[in-house]
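Shown here: the complex without one of its protein chains, the others still in place.
We call the chains A and B, going by the order they appear; numbering starts again at 1 in every chain.
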Amino acid sequence: MYALAERLYPICRSITGEGVRETLRILQEYAPISIHEVPTGTQVFDWEVPKEWNISQAWIKNSAGEKVVDFMDHSLHVLSYSIPIHKILPLSQLRDHLYSLPDQPDLIPYRTSYYQSNWGFCLSHRQLEALEDGDYEVCISSSLEAGSLTYAEYLLPGRSKDEFIFSTHVCHPSLANDNLSGVVMLIHLLRKLQHQDLRYSYRFLFVPGTIGSICWLAQNADKLATIKGGLIASLLGDGGKFHYKLSRHEDSIIDKVAQFVLTEMEVDHEVIPFSPYGYDERQYGSPGINLAVGSLTRSTFGSFPQYHTSADNLDFIQPRHLAQSYQLYSAVVDLLELNRTYVNLSPMGEPQLGRRGLYDAIGGASDQKAMQMAILWVLNMSDGTHDAIDVAHKSNLPSSLIVKVCALLLDKGLLRESD
Amino acid sequence: MYALAERLYPICRSITGEGVRETLRILQEYAPISIHEVPTGTQVFDWEVPKEWNISQAWIKNSAGEKVVDFMDHSLHVLSYSIPIHKILPLSQLRDHLYSLPDQPDLIPYRTSYYQSNWGFCLSHRQLEALEDGDYEVCISSSLEAGSLTYAEYLLPGRSKDEFIFSTHVCHPSLANDNLSGVVMLIHLLRKLQHQDLRYSYRFLFVPGTIGSICWLAQNADKLATIKGGLIASLLGDGGKFHYKLSRHEDSIIDKVAQFVLTEMEVDHEVIPFSPYGYDERQYGSPGINLAVGSLTRSTFGSFPQYHTSADNLDFIQPRHLAQSYQLYSAVVDLLELNRTYVNLSPMGEPQLGRRGLYDAIGGASDQKAMQMAILWVLNMSDGTHDAIDVAHKSNLPSSLIVKVCALLLDKGLLRESD
Partner (left out) sequence: MYALAERLYPICRSITGEGVRETLRILQEYAPISIHEVPTGTQVFDWEVPKEWNISQAWIKNSAGEKVVDFMDHSLHVLSYSIPIHKILPLSQLRDHLYSLPDQPDLIPYRTSYYQSNWGFCLSHRQLEALEDGDYEVCISSSLEAGSLTYAEYLLPGRSKDEFIFSTHVCHPSLANDNLSGVVMLIHLLRKLQHQDLRYSYRFLFVPGTIGSICWLAQNADKLATIKGGLIASLLGDGGKFHYKLSRHEDSIIDKVAQFVLTEMEVDHEVIPFSPYGYDERQYGSPGINLAVGSLTRSTFGSFPQYHTSADNLDFIQPRHLAQSYQLYSAVVDLLELNRTYVNLSPMGEPQLGRRGLYDAIGGASDQKAMQMAILWVLNMSDGTHDAIDVAHKSNLPSSLIVKVCALLLDKGLLRESD
């Protein structure tokens, strides 16, 4: 995952343009995701797909003709969606188009102006302060033309049409944790699940933030009914503790599974309430869409000093953090797959476990105690209203044991799966 | 408010009679409340309006002919509803008709005997102990005759027939906190609201305790369906912290608003459960009436040493305490008026805020952060099931900001009021 992040890092992505397109094409080397183009001007709910933005170069030269800021050095140096410009202007006028972080003077900020026509450069505050009075030549060779918005999608079909979505934003330029971490983790999760026999269907969405998820939603309104929930994957490479942000439903199956996995795997974590701020859970969780999409991240949106600066670089993310995030997402899928609700087929009194080899022979011994307790709990709670997580929660036994016992009792003819 | 309390303080009120009538007439100088008379003998639910009680003088003379207790000194000196009497009797017999407070020897108690024929005097325990053996002449020039019970009412009509009631008891003689404080605060609240354009209707009731509210309820059974809640106003002039006693419903809109106002205004307060004891919430909250009437007081019923004694005088109440109580009641009305439930008219994804001038131009800046958060919260929660208080509570933003943002979004065509 880290190697892929290294490869994607230099690319200048935005909400449209070749940067996203190139990124998604690289992802296709890993898994057969399909790339979709939505033409400029397409109406998507309350929004319209904007013009496509591309950029070849951008620099500022001082009066001596030296490049003092160059987009070739760092994709963050240009205000995203800058209109093309080439002119000479004094520093006093140039300043209106320069963005820096006085409190973090060594870092380049990340700034965008998607829906308001503007141009600008982002630079470290030290760079800004070093600029001497005088005239500067600025050049942004960008284009804003009719084109399309690009996103990618892949549906892993399961035995059921019921599906869960994993969505991540692919519109950020050279920022590692936000959100190459989410992109590379998801493509590897897709690769892993691709060859499994799955109960549920899983849809992977690699979309530009906000406008991308809105495009997908607007064009797939007929698919929403079978989406049982989902997760926003982002901020998965840093060393912070995990955060599960509840879906707008707060008590959906994805909320239940994600929280249970975090607790049972005993990783340091915090559960935070839904809020209509952050990543694309804002769109999936808008009142008219109302999908149960939570967000499983390490650090949270906007909470770390490297956030939206050049310090969110490849040093900031670590292979072991990505690996742990991947394990956690895998565990969520595993539990979604295995968690079921059963009906006890011998519900009048306990079934006689002994003659089925489910009870140790000498009554009173305490061997295999946990297994026996799990058998009793599963039998008792299997009335069609409790799933394996409920049984694990109430019995305080590991979900893996409950799932194993369910399989055993199903095999012995003592359970059937609930409708 | 305090000046009006000073004027009303000396009057000897009871559940019927000239004292209440005079009090209500004085209130008419402040607001056009209508005075109603319910004739003695009128059946009101399980009760019958009692004879009207009036009193001109009452005293005890010792054997030397000196008045040792005189109603002219303090209206508490006579047992309320004392029958007329004039006779001479020895101290040993007189004692059966004397009420004092041995634990508070300087204070005169307040005692009544509305529904059991009796006569008596209330005096300080020091006065009682100073009485020497011997004969005493007692005189109570009172009348108990067919007449009427008097109460006052005013309905401020709003755009909706749905109404809230504010009720206060006007039957106590020279007691300041209980309940001139409630009387003077309510009449000023009425004056304030009188010239406002109101959404809800507000009914103000100035009634003798118990029998007065029962009279009003019995004679206005047809009006109960549109009463959405109310408050008992009393004990509002002392320096104690505020107490909100929940209505019998415990989760009605008045309960929600009163608690939210107390919390948001950061006044020291406590919320206490409903109980069928106290003031007229007992009647409004009887099982067959079941109105959502809470009680918003400073100190609580019966909880302070001055309660129902001559120490509940004009020194015990303070203009600034009355003023704060008035502010709180005003804030309750304001929030009742402004708190609404909306429906987001652009519920599929977020509406594009930028083109409506609702988003700061450069994405990433943090100016107007609270306003933007409020916009997102209102849009997200406006699905017809959450009112402004819910949004304020969940977002942890001020209700005033939420209300302001609702108005803004309504104006922008992004919301409609919920049915």
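Please note the rule applied: contacts are C-beta pairs under 8 Å (C-beta built on N, C-alpha and C of every residue); 3 or more make two chains touch, one makes a residue touch a chain.
Just so we're clear, the structure is a prediction, and the values are computed from it rather than from any experiment.
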Given B:Asn177, B:Gln283, B:Gln324 or B:Ser346, the correct residue touching the omitted chain is B:Gln283
Given B:Ser75, B:Asn177 or B:Ser213, the correct residue touching the omitted chain is B:Ser213
The one residue from A:Ile11, A:Leu376 or A:Leu410 touching the chain left out of view is A:Leu376
Contact residues on chain B toward the hidden chain run 44-47, 99, 109-116, 118, 210, 213-214, 217-218, 248, 273, 275-277, 282-283, 285-290, 308
Hidden partner sits against chain A at residues 344, 346-352, 354-355, 361-364, 373, 376-377, 379-383, 394-395
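We take it that only the chains that are shown with their structure count from here on.
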Expressed in whole Å, how far the mean CA point of chain A lies from that of chain B is 55
